[in-house]
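One protein chain is absent from this view; the other protein chains keep their places.
Chain nomenclature is as follows: A, B and C, assigned in order of appearance, with residue numbering initiated at 1 for each chain independently.
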Amino acid sequence: MLRIGKLPITIFAVLIIIFPWIADHISAIDHYPDIMVFAGIYCLIAMGLSLLMGYAGQISIGHAAFYGIGAYVSAILTVRYGLNPWTGMLAGMVVAAVVALLVGAPSLKLKGHYLAMATLAFGIIVYIIFNEETEWTGGPDGMSGIPGLSIFGFGFDSVEKYYYLVWGIVFIVFIFTINVIQSGTGRALRAIHSSEPAASAMGVDISRFKVIVFVYSAMLASLAGSLYAHYLNFINPSTFDLFFSIKLLIMIALGGMHSIWGAVIGSGLITFLSYEWLHYFGEFEVIVYGAILLLVTIFLPHGLVGVPGIVKGWLRR
Amino acid sequence: MTLRRISIFAVICLCSLGLLISCAEKPDMSGKVAELTKENAALKAQLAKLTEESAKPTGTYKVGAIFSATGRTSFLGDPEKKTAEMLAEQINAAGGINGRKLELIVYDTEGDATKANLHLKRLITKDKVSVVIGPSLSGTSLAVLPVAEENETPLISCAASYKIVHNEKTGKPYKWVFKTPQTDTMAVEAIYTHLAKRDLNKIAIVSVTSGFGASGRGELIRLAPTYGMKIVADEKYGPKDTDMTAQLTKIKGLSPQAIVNWSVGPTQVTVLRNYRDLGMDSIPFYQSHGFGSRKNIELAAGAAEGVYCPLGACNIAEMLTPYDTQYNVAMQYMKNYKAKYNEPLSSFGGHAWDALQMVAQALASVGDDKAKIRDYLEDNIKGFVGQHGVFTYSPDDHNGLTKDAFTMVIVKDGDWSRSS
Amino acid sequence: MVNHHPHFLFYGSGMEKITLASQLLQYLITGLTVGSIYAMVAVGFNIIYNVTEIINFAQGEFVMLGGLIMVFFHVTLGLPLILAFPATILLVTLAGVLLDRLAIRPIRQPSVLTLIIATIAASILIKGAAMFIWGKDPYDLPAFSGRNPINVLGAVIQPQYFWVIGFLIIIVIALSIFFDRTIIGKAMSACADNADAASLVGIDVKRMILLSFALSAGIGAVAGITVTPISLMEYDRGVMLAVKGFGAAILGGLGSFPGAILGGLIIGSIESFGAGLISSGYKDAFALIVLMVVLFFKPSGIFGDIEISRIKRF
Partner (left out) sequence: MDSVQKENILDVQKVAMVFGGLMALSNLNFQVKQGSIKAIIGPNGAGKTTLFNIITGSFPPTEGRVRFKGQSIEHLKAHQIADRGISRTFQTIELFDNMTVLENVMLGCHTRVRASFMASGFLLPQSRRKEKEIQDRAMKILKFIGLGDKFNDPADSLPLGEQKMLEIGRALASEPELICLDEPAAGLNETETHLASSLIKAINAKGVTVLLVEHDMKVVMNISDEIVVLNYGQKIAEGSPEDIRNNQRVVEAYLGSEA
């Protein structure tokens, strides 16, 4: 695992900053910042997941649940109890962390497909709760009138402002995650992924690390959920269903789960495919989507971040 | 390190790719544009640059539509989309409105709140439509409602929930949002009135755990006291369940005087069959207006006999007499739809018909100024004869229907017939 | 269409109160029937898993295809049951073969996640294709032997229920014979234990994988064909069935056929009893909670082999 140099990170930052400006000057994409807001929100979850799956080697098909927990805690606290959105956001992350701890501790002892099923089940159970606890969650029709975010009178009320808020958070989390990966913790995680017996023989407390990462990814998902709720001012359960959990898997796999960049690229690509580009195919959308997915998994087993490697391979020949 | 640099490059490529693809303004196959020839495609591209210019006479009347045409709730959006496109074609075939073509731009929400929100913004800010019809679901409608209000664009929702046209805070409708479907309230009122007439008041509710079922269930529970209904059972099932015998068995044990089922899709047929199998025939069975398609009677394979349900005019066109106000519109719509898509009419397409017809009327009389259209809808839609009733909008009522919008029908010999 | 209820005086007026005993019996019957469907899906999962360690998330689509293709042959073309049935299974089996050839085999350096994504992608594709062929409406299939329910101690049984449960039993017997008695069956189980060793002794592992996909597709088709007369079938029915089936397979212990059957029946029964006695809104949750609790205490399911489950990493 090579260290990530300063340069790419700076380019990334610059891209984030200038994107709205570029978009603003090209009429064809002047609405992209709006989509980028969602891309950023999904990117937050994807980064946590790629740490969990790509580095700790633990699958989760239930992260839509934490995404939903964040959104609903925010919504309920602000709408029903009139609390400040930021409090709601924080509370959401705390709740998500606690739930992740309770579910993760026993679940992460499971291996492979068993873990997949446990997380899948957890996701569906939470989804059912969102649907059934109508007096709290508003049931399938959801909750509307969720307040927007503002700080010291400065409201994040325009697309641009919210874009910078979301991507600012994304960038911070990105740096944080990279630091973790490049620290002893990251090493321990990769060790677990590579060989659990060797890792534990070297003194790595495997279950502890798994739970830590699980909780971390859950908190990121929850944060994303809150950002979503306060941007759309509306949430309903179907946003947090099994299919979204699967979509997250797809993002990671498509981008390449062995690199944090994979999360960024994957989430961006999937977001634009499903919210913008694919609708040109109309009814065929589903099929095209499936086809793209299949082709990538077949020809880019390591996702899009694997492309450079493959290109190098060609050049050598 | 180098690898990282390249992956960064990939990010850049990504953005530029996005650029390319959407610059390439392909005319799309979803029938996004009903009457879009290459010329207007070019024209459209130019117009996108000039801001408010799109409203100049040479242009077309741009109407946006967002339906859940695919996905789990396509049973709503699909007929709505088909209806809207058919209507747009007819209007244009008849020379358009005020000599201008009606350009209908349809996006598919897949029933997803996020998509609905993005697509509505896109319709307003990029496609510069002057009015939008849809979305198909109460959920998605509530999700996009703020967008319509912010951007001061009239929106005619095709979803049931009364919340769409009722602002809890003000107690009045939202300024820019209207809706065509009867609220669940009316369907429930129709059913309860019918039950009360037969003095049945000990009822059991069964509902699907989707938005449609849940809001119906909510209204059933809310209005029960007003009609002196006693709900002895309140059962649910998933939209993809294979069998509801368990729920019905429980109900059977509570021996209610009538069963009211609120669902759509295959489950409302399965539930009927299970009800028959359990030999509960002597308990009258009421379906919601979601049952409003002959296809369901067919699928029920005889199990639908004697089932009651509240329907709008368009479902029972043949039963109407030329003296009924809706006779003509309903008959015509039914004929055209069958002719074009050769599939039986569902209850939901009519909502799109009503919405688009009103829009057409508004455009014809006030042009495509958003504010004017909104005011026209509120002030001038009076006694508008639609598929699902006679609409009369007012500042306090952006739904414009009364419970007579529903007729109670009973299934007899595999077809609807008016019930006394 | 079959006349539905010619003689409901047979069990008297519906108003007559049903006893708790017969209610419970009814829940059991329903649970076992629905459970049998889950069990069939779970068996399909296991066959592929045993040979490849892949969880084929497109398994549910096989069920959907089974139902809809049967509708096409039997209702649309009007073929007699006896012809339509094998024809359907054949076609779905072909779909299974294609899935392996086009989606699984081409993948180089497959990791468990890549394979999961591949099968998910495949299921999206199949679903999309089905949507184009059959549209979004549900389709019905006449019950194999009429729709006149049989009354047992106040509970009623659809004749179709017998078909479902019967086919499950047949499948189980057929499979156990196949795996224990036939050469190919033994070869397949050999791949399950150790693919490398298997190939060393000259077993064509690739062919075995292909076979496993074909086999489980066929079984999925049977499930689809038998359930359609009960619950109708439409293009997007597969996912939920796949999830339930996966749950059943895991609960019973991946790779174990008795486990799959037991898991399916348990989940089906929990759903039906939960719906009847506790809350129909939460019935799916009950099944899943039980599943999670079982996993927490027995991390590899009821009949699962801990060693097998230890191999996997993502």
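By definition in this document, a residue touches a chain if its C-beta (ideal position, glycine included) is under 8 Å from a C-beta of that chain, and two chains touch if they have at least 3 such contacts.
Note that the coordinates shown come from a computational prediction; the quantities given were computed from them, not determined experimentally.
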{"item": "Partner chains on view for the chain not depicted", "value": "A"}
{"item": "Contacting the left-out chain in the complete assembly, out of A:A28, A:V166, A:I212 or A:L278", "value": "A:I212"}
{"item": "Listed residues A:S74, A:T119 or A:T177, member touching the removed chain", "value": "A:T177"}
{"item": "Which residue of A:H193, A:K210 or A:H230 touches the chain not shown here", "value": "A:H193"}
{"item": "Residues of chain A in contact with the chain not shown", "value": "1, 176-177, 179-180, 183-188, 190-191, 193-195, 197-206, 212, 216, 258"}
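The rule is simple: only the chains that are shown with their structure count from here on.
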{"item": "Distance between chain centroids, defined by C-alpha means - chain A, chain B (Å)", "value": "33"}
{"item": "Residue numbers of chain A (touch at least two other chains)", "value": "131-132, 283-284, 286"}
{"item": "Where chain B touches two or more other chains at once, by residue number", "value": "70, 72, 209"}
{"item": "Residues of chain C touching chain A in the complex", "value": "49, 55, 102-103, 106-114, 116-118, 120-122, 124-125, 127-129, 131-132, 239, 243, 246-247, 250, 254, 281-282, 284-285, 288-289, 291-292, 295-296, 299-301, 304, 309-314"}
{"item": "Complex interface listing, chain B residues touching chain A", "value": "1, 3-8, 10-12, 14-15, 18-19, 21-23, 25-26, 28-32, 48-49, 69-70, 72, 107-108, 111-115, 117-118, 121-122, 125-126, 138-139, 142-143, 145-146, 161, 163, 168, 209-211, 213-215, 218"}
{"item": "Complex contact set, residues of chain B against chain C", "value": "70, 72, 74-75, 78, 209, 235-238, 240-243, 245-247, 249-250, 252-253, 255, 265-266, 269-270, 273, 276-283, 295, 298-299, 301-303, 305, 343"}
